[in-house]
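Structure first, then comments.
What you see is the complex with one protein chain gone and the rest in place.
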Amino acid sequence: MKEIIKVGIVGGTGYTGAELLRLLAAHPGVELRIITSRNEAGTAVTDMFPNLRGHVTLKFSAPDEKALAACDVVFFATPNGTAMTQAPALLNAGVRVIDLAADFRLKDARLWQQWYGMFHACPELLKQAVYGLPELNRAAIKNARLIANPGCYPTSVTLGLLPLIEQGLVDEQHLIADAKSGVSGAGRKAETSLLLGEAGENFKAYAVPGHRHLPEICQSLEQAAGKKVALTFVPHLLPMVRGIHATLYAKLKDNSVDLQALYEKRYAAEPFVDVLPPGAHPETKSVRGANVCRIAVHRPPNNSNGNGDTAVILSVIDNLTKGAAGQAVQNMNIMFGLDECTGLDVIALMP
Amino acid sequence: MKEIIKVGIVGGTGYTGAELLRLLAAHPGVELRIITSRNEAGTAVTDMFPNLRGHVTLKFSAPDEKALAACDVVFFATPNGTAMTQAPALLNAGVRVIDLAADFRLKDARLWQQWYGMFHACPELLKQAVYGLPELNRAAIKNARLIANPGCYPTSVTLGLLPLIEQGLVDEQHLIADAKSGVSGAGRKAETSLLLGEAGENFKAYAVPGHRHLPEICQSLEQAAGKKVALTFVPHLLPMVRGIHATLYAKLKDNSVDLQALYEKRYAAEPFVDVLPPGAHPETKSVRGANVCRIAVHRPPNNSNGNGDTAVILSVIDNLTKGAAGQAVQNMNIMFGLDECTGLDVIALMP
Amino acid sequence: MKEIIKVGIVGGTGYTGAELLRLLAAHPGVELRIITSRNEAGTAVTDMFPNLRGHVTLKFSAPDEKALAACDVVFFATPNGTAMTQAPALLNAGVRVIDLAADFRLKDARLWQQWYGMFHACPELLKQAVYGLPELNRAAIKNARLIANPGCYPTSVTLGLLPLIEQGLVDEQHLIADAKSGVSGAGRKAETSLLLGEAGENFKAYAVPGHRHLPEICQSLEQAAGKKVALTFVPHLLPMVRGIHATLYAKLKDNSVDLQALYEKRYAAEPFVDVLPPGAHPETKSVRGANVCRIAVHRPPNNSNGNGDTAVILSVIDNLTKGAAGQAVQNMNIMFGLDECTGLDVIALMP
Partner (left out) sequence: MKEIIKVGIVGGTGYTGAELLRLLAAHPGVELRIITSRNEAGTAVTDMFPNLRGHVTLKFSAPDEKALAACDVVFFATPNGTAMTQAPALLNAGVRVIDLAADFRLKDARLWQQWYGMFHACPELLKQAVYGLPELNRAAIKNARLIANPGCYPTSVTLGLLPLIEQGLVDEQHLIADAKSGVSGAGRKAETSLLLGEAGENFKAYAVPGHRHLPEICQSLEQAAGKKVALTFVPHLLPMVRGIHATLYAKLKDNSVDLQALYEKRYAAEPFVDVLPPGAHPETKSVRGANVCRIAVHRPPNNSNGNGDTAVILSVIDNLTKGAAGQAVQNMNIMFGLDECTGLDVIALMP
């Protein structure tokens, strides 16, 4: 039998932290050793997340580099800018690091600084960091010491466009991603705009003039395309808690391609990508709490007569699971040689 | 002082009927004479819609052609296919007719039959019917006897694209409308998919292979463009009650055009279209219960460097108000020579 | 014709302020002169509340005692503890004051200090302040200079129990109020517990060990009863925005009393209390945005055989309207000799 993996979490008082705890508490191959939070040191995890009562007995502890260095892997469920200050020491201590924030997602430090508005503390690590989208980078993840866990929007958009982009089937200069996210994607922050009184029974786009996930998505698509792409990315806030739905539009170069077959073949061996039958419309509820991306492929009419020349891809994930903590656990499984599905066979909660 | 307009409603047990009743009950220029419903004859309107207690004393009555013929105007808040069977007699009796359903929206009877799956009972009326989008057809509405009140999606999409299309500024062969609607847009029908247990905390696209509002939108855009257009239209169901948000994408022929100025000028004299300041994101809650369309205009980046060549228009309405009953009252006001805003100066309910 | 009332608002960036603005903007008898906010001075009101675009042109201004003193009436839509520091000067200047917060609600300064945890700045005003529940204190409101506008829970609970208490029909030592409120009742505060991510798809009781509205309710009931009462009050947070539902339980001294007739008679002349027919269940949606309290009266079975000895009263209001801003406008109407319903004939938004 495999050895038990010793796990530490830095941060963990937000929603991605709560989801990590839910998944790791039920994971048969790990031992949760420590979870740190400067603000909540001494608080029982279950006082903050009562759903974990009976499953997690840890308390939040003050940051403790030594204790973290004794772990096999440390997850950062922290705001952007934290992991980059602590990862180097942990890596030097031989600990593997999975950052659920954005610190290591962009290969270009200058670009990162431009979009994130701060200096990067360890740009030299960007090259060795592996962007943890298994469906794109599985081989590299196996040997990675440092994982940049993808953003939630980028996961849904990239998985949705990948087959088209890899095969060069669409005009990659006019891609459109119209994405909608539940509020948990914005984190557990006390902001007025995220109040139920504001976001409930309401819908709007936001950050249309520029969202940080745009360069992240482009980077992955360009890796797959082998050339520059241009993407119009419009995120929206849904009046619900969990779930992302990306509606993707791409102009086909050749209308005769069998899109359904393309997607089914591309993802046939992927345990966490589910291509739905022709004509289907995936719903976010079908993936709630599950580490899966469900995709449907359409080529709808654009006037009164027959199909148009635009592929429409519908891609749904749970932003906290396949879009964050679930994918982080998937990456851990790959890094440590476990079955990739270990601890991730949770069925989505429906209704 | 103007004479009081005698009003009848056919149908009226659904959501557009309820909204018509709310608006007409507070309208100073009308007298609500009769509201018919075969199934609910004898039921007090307030037993079905208790919000109207103290404001409406009518009971639903059995269909009664004579009583309707004594009205100045009759609104049809019925399923598709009903108005076309009763409108001819009413028109012959000198009554003006406003159909909130789809019976008279398409000029092409063959196309209508194809999308609606039934024979049209009076194709000869399609020519004289006026498509009641005041911002497009105000002059014709003034003299109309028969109004085809626009669909909810078509109202939001058409108002959002009109300035671009009229001026020929975009590639009208690759328009995209990604539209999201609250569940009240689907009516007050006991269908499993509209249950709170299904549609709550959930989001999905639907009817991607073809939605009836596609030919309706194309017809209006083609009227404005003076030529054929092609539109990819993808509707989605929001986990909320009221509100439509259309996110519209169009490839600009010339990146230097001042979109903000274009929209502000086009709608400067329109009482019910509100162009927001640059950079804004309209939210559906800002129009809830109000007869207004709010629009914001963007040209976002599509990669890491500067703006792209795609215009992104955000357009919101309340599907039951500007998207249905409010617009119907606006049409009535125009037809009867009232101030267009009479009874429509309701402020949206927020939060 | 009556003179136009010059109105000022202090605060007004919260939900009760937004609702006041919505109602006053449509009120034919007032002129909104000034709205102050230290933090938002210079911001257009419509930048914060876009639903008011086209209806309100004011900007928030810095606090300005002189400008407020030139008003006929000033509403305080501020946190607890603010009105008591500014009301004395305004009253001295001849301005009438309506406080939507709790500063003047309790007659007993010691009790107030105990529940609100601060010293009262002007306990000498508590005696002249009139508790602005028109159904209880209409005569005193007419002549009041200073109105303590009731809390939202107290409005729904007090109106629900008043007929029983006034007539001495129930065991007033064992009253129970199980109350449920939408999140807007907690204000527009950036608190984690009010996030859609927390309060959405969730339900819980809160403040069971003691809520500030308990002494306020008891004070009114004791005024009506002429003796001490005891009430168990349990508030709950609903996963929705607007609406309070109070479910009230009282043990009947005499099972033969006709509760329905009692309530209908008590409220026959009240324009904003609506007693539903026997067997009805009022829903919060039926009062959304409307200044009305709807009440139904039941005496349900408590075992398998016939009715029990417990009256169950169901009482619903919109916490922001009859529970706050609407009631404040109602009080203003009474104070200034207007028809009590002026500006308050808004129909609830349904669905």
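As written, the chain order gives the labels A, B and C, with residue 1 at the start of each chain.
Definition applied: a contact is a pair of C-beta atoms (placed from the backbone, for glycine too) under 8 Å apart; a residue touches a chain by one contact, two chains touch by 3 or more.
Being a predicted model, the structure only gives us computed values, none of them experimental.
Asks: For the chain left off this view, which of B:L21, B:V183 or B:A205 is in contact with it?
Replies: B:V183
Asks: With the missing chain put back, one of A:S184, A:Q219 or A:T232 would touch it. Which one?
Replies: Result: among the candidates, A:S184 touches the missing chain.
Asks: Out of C:G243, C:G326 or C:G343, which is the one that touches the chain we can't see?
Replies: Checking the options C:G243, C:G326 or C:G343, the one contacting the hidden chain is C:G243.
Asks: Of the listed residues A:S181, A:S286 or A:T310, which contacts the missing chain in the full complex?
Replies: A:S286
Asks: On chain B, where is the contact patch with the chain that was removed from view?
Replies: Touch set of chain B with respect to the missing chain: 15, 182-184, 188-192, 194-201, 239-241.
Asks: Just the residue numbers, please: which parts of chain C touch the chain that's not shown?
Replies: Missing-chain contacts on chain C: residues 111, 114-115, 174-176, 178, 180, 182, 197-198, 200-206, 208-210, 214-215, 218, 228-234, 236, 238-243, 245, 247, 249, 251, 279, 281-285, 288, 296, 298, 300-304, 308-310, 312, 314, 316, 351.
Asks: Just the residue numbers, please: which parts of chain A touch the chain that's not shown?
Replies: Within chain A, the residues touching the omitted chain are 15, 18, 22, 25-26, 49-55, 184, 188, 200-201, 241-242, 274, 276, 282-283, 285-290, 292, 294, 345-351.
Everything below uses one rule, namely that only the chains that are shown with their structure count from here on.
Asks: Quick one: report the Å distance separating chain B from chain C, using the average Cα coordinate of each chain.
Replies: That pair's centroid distance is 36 Å.
Asks: Between chain A and chain B, what is the gap in Å from one C-alpha centre to the other?
Replies: 38
Asks: Quick one: chain A and chain C, Cα centre-to-centre, how many Å?
Replies: Between these chains, centre-to-centre, one finds 45 Å.
Asks: Note the residues in chain C that touch 2 or more other chains, in rising order.
Replies: 15, 184, 188, 200-201, 241
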